[in-house]
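I have a structure here, written as structure tokens, and I will follow up with some questions on it.
Moving on to chain A:
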Amino acid sequence: MINLNNFQINVWAALSLLFLPIYGTAIGLLFMGIFRRLSARIHQRYGPPLWQPYADVIKLFSKKSNFSHGWVYDLGVIMGLAGPALMLWFIPFNGLPNMAPYGDLIVILYTMVIGPLGMALAAAVGASPWGVLGVARALGMMFGYELPFMLAVLAVVAKAGTLRLTEIAAMQQSAGLWNPSNWFYALVPVAAVAGHIALQGVMGEKPFDQAIAPHEIGTGIMTEFGGKYLGMMFLFAALNLFAELALFSVLFLGGGPLWLVTLKALFLYVIASLVDITYGRFRPDQAFALLWKWPTVLALIGLMIVLFS
Partner candidate 1 sequence: MEWARLIDKVTSKSLWMMMYCTGCGAIEMPPTVTSRWDVERFGIMPMATPRQADIFLITGYLTKKTLKRVIYVYEQMPEPKYVIAHGSCPIDGGIYYDSYNTINRLDLFIPVDLYIQGCMPRAEAVMDALLKLREMVEKGEANAWQKYHENFEYYDKNQKALFGENWRAVMTL
Partner candidate 2 sequence: MNDTLSSLNYEKRELRARQWEVLVPAEQVEGVLSLLKPQFRHLMFLTCVDWIEQGEFELVYGLFDWDRGESVLIKTRIPRDNPKFKSLRHIYLPLEVYEREVHEMFGVVFEGNDRQYEPYVLEDWDDIPPLRKDFDPEKYIETHPALANPLHDELILELREGEQL
């Protein structure tokens, strides 16, 4: 049981709570820069400098917004940004005092939904039909990837015997920070692979980027976003990206201090980017079928192996 009386207001904890979302956003934007550079190299061109996303965001916030679609639109964007920030507070990093001891996986999995929901809220009140279609697709996709991802997480929980992410992380590091033999990627490999495939959907990378498919629905949920709203969307995307990758690293790749988790996240992201750049986009129903077939079956098998061994 969580005893809230134990929660002491600590300057360091407060500072780290403030620091984490900022760090996550900055790293997320850097990742985006790396992605653009990487895709440029595959396209046989130079590509933009790594700091390009930062300039983009500053420019977007400097633009005059000549439109709004009411308070839900304004609030949805802020709610979107709050989701991944909250999620990051509950992910344990070695030696960083945050709220990880006071929450467990259930809390995190719920906070995961807040961000996309907020953005969907904002996009849905926008006047563009493409935005609404994008929202419908994004929420649909959420159903698609949540199931295999949850099952994969469940396999980890069953193996670890606890829902506390701090304990899961500590368990993986018991053989040493650099020794992968206790990582859940090695202990429950089948479920981990399923989770990895679902992660592609969680991040909205191809082949699961139906929500923002530019050639089909404009750019989907982003159609009506411009200026400051798009800037917020960018920050949300960056923060969400880092939070999701960090969660996966802590769950399956051993976690560790913040810098190590960042490196692991970068490794995961480069793999995801390579798939994104060279792979096509499925139709929504095909993507569903794919997500509910292979990763789900794999995750179930992984769960079975854990439960019956």
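Criterion applied: all candidates are chains of the complex that A comes from, given by their letters.
Quick note on the criterion: a residue touches a chain if its C-beta (ideal position, glycine included) is under 8 Å from a C-beta of that chain, and two chains touch if they have at least 3 such contacts; residues count from 1.
Everything quoted here is computed from the prediction, not taken from an experiment.
Going through 1 or 2, you find that the chain touching chain A in this complex is 1. Across the complex, candidate 1 is touched by residues 36, 40, 43-49, 52, 55-56, 58-59, 62-67, 214, 218-219, 222-227, 230 of chain A.
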